[in-house]
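This is the structure, below, for whatever I ask next.
The complex appears here minus one protein chain, its other protein chains still in place.
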Amino acid sequence: MSPLLEVTDLRVAFGRSHREVVHGISFALEPGERLGLIGESGSGKTVTALAVMGLLAENAYVSGSVRVGGRELVGLRDRDLAPLRGQAMSMVFQEPMTALDPTMPVGRQVAEVLLLHQHLGHGVARGRVIEVLAEVGLEDPERVADAYPHALSGGQRQRVVVAMALINRPDLVICDEPTTALDVTVQAKVLNLLDAELDAVGASCLFISHDLAVVSQLCERVLVMLDGDIVEQGSLAQIFNSATHPYTRGLVATARLDAVEPGERLPTVEDYYQRQVRR
Amino acid sequence: MSLYEVSHVSRRYGRVGTAGSVLAVDDVSLSVEPGQRLGIVGESGSGKSTLVRMMAALDAPTSGEIRFNDEVVSRRAERDLGDLRSSVQLVFQDPRSSLNPRMRVGAIVTEPLRSRLLRASGQVPLDHRARLAEVLESVDLPIEVADRYPHELSGGQRQRVAIARALAPKPQVLIADEPVSALDVSVRAQVLNLVRDLVAAHGLTLIMVSHDLTVVRHVCDSVVVMRHGRVEEQGPSAQVYGEPRSAYTRELLASIPTFRVT
Partner (left out) sequence: MRRAGLWIGVVLVAAVILAALVSLVWTPYNPLQVQPTQTLRPAGWPHLLGTDGFGIDILSRLLVGARTTVYVGVAAVSLAALGGVPLGVLAGMRGGWVSEIVLRVSDILYAFPALLLAILLAAAVGASTGTAMVAIGIASIPAFARVARAATLIVMTQDYILAARASGTSRWTTSVRHVLPNIAAVLGVQASVSFGIAILAEAALSYLGLATPPPTPTWGRMLHDAQTYIFTSPVQALWPGLAIALSVLGLNLLGDGLRDHLDPRLREAA
């Protein structure tokens, strides 16, 4: 089977000085697979996600290849990319408050994603929206559909964002730190929801996070990104037991807070890996 | 004698009966002994931040009373707060917001030393340059960062600057409001180790607010679990963590993602 997403030698540079922040990374994602992309802020993980979606700003220079379902996306005009977004691939953002338009009821925003790609009557669309809102575990979906984002809690908003991402049953869902802005108990629920919904839709997922513990709730395989390079990739078990790169070993150690006796010194990444040049 | 005595404190925002009225803290009582390391755990809206802000006299309770060193500090005029202001320092969640982007690190760290209120209290180091060098060293930052602006530093370094500023006036109490939740997991351990070491080295009393029970368990010897403005459970860390009595505490514990391999 050919991979659903195939990224080859992807490079991204910004601005007049062409400062490169992603240095030729390659990876592939099989249909139905969930791949975690781990890295700290500034490692280039979000830039990678935006490059796949073709959502980078105009001052970004992208080279290499991004293929979704065999189709090359790098170099495609925005006009040709737009039909794919929300349909073949969609994205769940970190901050649900800014991912939603504050001036529009959330039901209409979900319907818009649906109507962009399918020709449905408004009544049918609304029915489908209510259905999906119920699917993502929102109680009283009729009321939620008519509510504005500020009237909802953080967890409810993120559920709406998940509904928007999944309503067209995309093949690929990119989640960029989807639970970082949420409370722990809400995070646990949203992770469970994502788990179930991705299965139900049969979508592949590229899950981006700085937190290995969060990624391990959802993904089977992990990419580790450091300063714009992928330094390690492998199954969770491989990463956990036999990581080869010292940075990965450091990440594994810091992610296991519960394995350290209370009051003991916590292991840090620096115990394993010293960065050559400091930014 | 307790260092802090919080009795039946409530804080309401907005007037009773109006639409926006929220009871953020609802009849909370607790005490903090000198040298204690108290963790206050809860989710957003639990009132934990409001509570510590009142303990730092940055907000006033609508009812109840807060005593610090046996003096009532709630609803007191700013100029009479010298003792509290010089003894209690804060570290905030997001160093991007807690450090003035237009000030250099050196000026940020020595700001408390230049406060008239603190100088009047007579307990503040007078040699600012010496103290700056001292606190930067104690948070493992090179002296050169004094001439940098916050945006030139990494997230972990910025939080160290915030901690250095808190230590500068030699406080007795350190209040840390979610000190690691805005940081990458990879930097979290560093900052927690630092807080733990500094608290031990300077004999500080620590009050740490967090949504993460595992983080609290590491640094604190006792825990208060808050929910909807009320205290849900309190006790020694080992007990709250090991044998939680409240269903909510158990839910909180179960929700914390742990690195698992299936």
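We just call them A and B in the order they show up, numbering each chain from 1.
Note that in this section a contact is a pair of C-beta atoms (placed from the backbone, for glycine too) under 8 Å apart; a residue touches a chain by one contact, two chains touch by 3 or more.
These numbers were taken from a predicted model, which means no experiment stands behind them.
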item	value
Candidates B:P112, B:G229 or B:P257 - the one touching the absent chain	B:P112
Sole residue of B:S10, B:S86 or B:S255 that reaches the chain not shown, by the stated touch rule	B:S86
Touching residue (missing chain; options B:P61, B:G106, B:G155 or B:P169)	B:P169
On subunit B, residues whose C-beta touches the chain left out of the figure	53, 56, 58, 81-82, 85-86, 88-90, 92-94, 97-103, 108, 111-112, 114-118, 151, 162, 165, 169
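To be clear about the criterion, only the chains that are shown with their structure count from here on.
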item	value
Separation of subunit A from subunit B, taking each centre as the mean of its C-alpha atoms, in whole Å	32
Parts of subunit A lying in touch with subunit B, wherever the complex brings them together	40-42, 154, 183-188, 191, 210-214, 216-217, 236-237, 240-241, 250-252, 254-258, 260, 262-270, 279
Footprint of subunit A on subunit B - complex, ascending	43-44, 154-155, 184-190, 192-193, 196, 211-212, 214-215, 217-218, 237-238, 241, 251-252, 254-262
